[in-house]
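Missing here is one protein chain; the remaining ones are kept as they sit in the complex.
The first chain written gets the first letter, and so on, giving A and B; residue counts start at 1 in each chain.
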Amino acid sequence: MAQRIAVLVEHLEGQPTDVTFELLGLARRIANTNGAPVEALLFGQGVRHLAETIPADRVVLVEDPRLRYLTPEATAVTLAALLRADPPRLALIPNTSLGMDVAAWVAAALDWPLIAYCEGLEARDGQLVATAQLFGGKILADVRIDDRPTVISALAGAFAADAMQPEPPGTIERRDPPSELAALHTRSVVLERPEAADVDITRAEKIVAVGRGIESKDNLELAEQLAQALGAVLAASRPLVDAGWLPRSRQVGKSGLKVKPKLYFALGISGAPEHLEGMKDAELIIAVNKDPKAPIFSVADYGVVADLFEVAEALLERLEG
Amino acid sequence: MTIVVVMEQVPDVVEELAIAPSGTDLDRDAVSYVVNEYDDHALEEALLLAEATGDEVVAVGIDTTGELDQALYTALAKGARRAIKLTGDFEGTWLSTRAAARLLVPVIQELEPRLVLTGVQAPDDLDGQLAPTLAALLGWPHASVVIGSQLVDGAVQVRKELWGGMTMTLELELPAVLGVQAARQAPRYVPISRVRQVMREASIETRDVETPGDLAPAIMRLRFPEEAGQAEILTGSASEIADRIIELLRARGLL
Partner (left out) sequence: MLTTSERIAFVLIALASLLLTAHGVSRIVRAIARGQGRPNWGIFFRRVIPVSLDILLQRPIFRTRPFVSLLHAGVFFAFVFYGLVNIFDLAEGFIGFSTLHRGGIAALYNLIADLLSVAALAGMLGLLIRRFGLRPFRFNERVLLLPSVRFGISRDSAIVGGFILLHVGSRWIGQAVRVAESGRPDWSQPTASLVATLFHGWNEAALTMASHVTWWLALGLILAFLPYFPYSKHIHLFMAPLNLILREARPLGQLEPPTSSDGTLGAERLEQLRWYQLLDAYACIMCNRCQDVCPAHGTGRALSPAALEINKRYYLNRNLAAFAGGATSPPLLEIATSKEAVWSCTTCAACVRICPVGNRPMLDLIDIRRALVNRGDPLDPNLQSALESLARYGNSFGKPARQRARWAKELPFTIKDARKEPVEYLWFVGDFASFDPRMQENTKTVAQLFHAAGLDFGILYEDERNAGNDVRRVGEEGLFEMLVEQNLAALEKAQFRAIVTTDPHTYNALKNEYPAYGFRVPVYHYTEVLAELLERGALRVQQPLRAAVTYHDPCYLGRYNRITAAPRRIIRALGLELREMPRHGENTYCCGAGGGQIWMDSGGQERPSEQRIREAVALGDDLRYFVVSCPKDMAMYSDAVKTTGYEGRLTVIDVARLVASAVRIDGLEPESIPVESEAR
């Protein structure tokens, strides 16, 4: 079996996503331990130019109109066909909305093992060991990767992209679309952008973010006041957006937006992995939560274990008074 | 026509989890089980679809906990027409998603549904998510992270959430498998009296299944993440804390 490490290139609207480079970085670090090649699998339509920006030893390019978007079925059958024809040691797929459609499907179709929610991967004594999140990140599982080709569904934001060495331009290999693409059951695809956002939280320097701890919609006013007093914009974790208290454009996290402000002030956010993924790169994180065990404290620079209302009011008093 | 919802019970992460002495499983005696929250959303979405079309919702689950009845009765009380429970000798095993899918496929095929809905993920699916796995084994189209769906002549239109507020709308031919992230509306409340009434009047169909061999990757050990709290914890009264925060922000030129 080849030692090759294959990485699925995730892209949307002509741009590879950040997680793609993170996975390529991870692949490179593993490959460096045994000199295996890193192979990027790029599917799409009119994406040849992207191939040249991918830091891999080899870019396998499949172009087809049906691959214009990385839709679940088309991506999965194409990936499975390629992997079946020439199994790699590892296939790295992002554990994102697009990747989740593909990883489990391909692994099941090929009957290969799959490790999902992977947040760590390293070679130990010649053995590959993956670390995966279980129970919403409350428990980690160290999993030995056996000799079979293995699919890894890796969490966005878990691996560094910047550890890569500058790459010599790799080779680009074009492959024919697999025959399975001819018999798809997916009829149409439409991509929808969010409605014009009232505020672009990805550009905000300061963010006050609220979570379930805010308890009721009435209390948003206090958070909004605090945000104004700090010159920050208000953002929220998923449950508040799902409840309709704030628009989608304010949602931070995996299914929302990724933010990197100078200040991220988290009120009543416990810090589900999906949320941390969207904000842990903020320069300064201050978190207020009643629960001293809240995962948000693991990424925060400063933590306050207290009633968020008391702290917010005390702050407001100082900022406004 | 039939819509199948696959429901699973998972350890309640509100409770404190403990790792068994073996180091490779949870301490199952200390665990309490809840319905996977995404499965609840899958059920709600299925009920909403069925209410619009007159389809019959069938709730299906594998009873790995011995407590699945409660979840299935609740599903019946909410509006599912049938509930099917797969039982077997699951004591002390951690049924992988792949193995679960293999047990479910024959039941689903027999029910001939036009849709299968299940939660987008479960907190214990180390070997990947159920919906795409079922789709691969059934050979049906699928989509995950679904936040809304609609049946339209021979197909299902699904809204799939990407990121940054972007969504992708796909039209899948039937039958199809959906991994539901969130139903169009919050899962409904079902009054306890209705659940109790259902428990008296309705019955759950039971099928015995063989425990399948498992090819899931081997867990070496479970552990808790590095102690949370790399954050410096500020203490004192609310006003002392506020002073300290202001000071921190000033020092960084953020005020």
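Keep in mind that, in the parts below, a residue touches a chain if its C-beta (ideal position, glycine included) is under 8 Å from a C-beta of that chain, and two chains touch if they have at least 3 such contacts.
Note that the structure is predicted; figures quoted are calculated from it, not measured.
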(message) Given that one chain is not shown, which residue among B:195, B:220 or B:255 touches it?
(response) B:195
(request) Taking the full complex into account, find the residue in A:124, A:174, A:203 or A:290 that is in contact with the omitted chain. (result) A:290
(message) Using the document's definition of touch, tell me which of B:16, B:112, B:205 or B:232 contacts the absent chain.
(response) B:16
(request) Quickly run down the residues of subunit A that touch the omitted chain. (result) 215-218, 243, 290, 307, 309, 313
(message) Counting contacts across the full complex, list the positions on subunit B that touch the omitted chain.
(response) 12, 14-16, 32, 34, 78, 185-186, 188-196
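Keep this in mind: only the chains that are shown with their structure count from here on.
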(request) Over in the complex, which subunit A residues touch subunit B? Could you list them? (result) 12, 69, 71-73, 76, 96-98, 100-109, 111, 113-117, 129-130, 132, 134-146, 150-151, 153, 184-194, 197, 202, 206, 230, 242-243, 248-249, 251, 254-258, 262-263, 284-287, 292-295, 297-307, 310-311, 313-315, 317-319
(request) Over in the complex, which subunit B residues touch subunit A? Could you list them? (result) 11, 13, 17, 19, 26, 97-98, 101, 120-121, 123-133, 135-137, 140-145, 155, 160-173, 176, 179, 181-182, 186, 215-226, 228-235, 238-239, 241-243, 245-246, 248-249, 252, 254-255
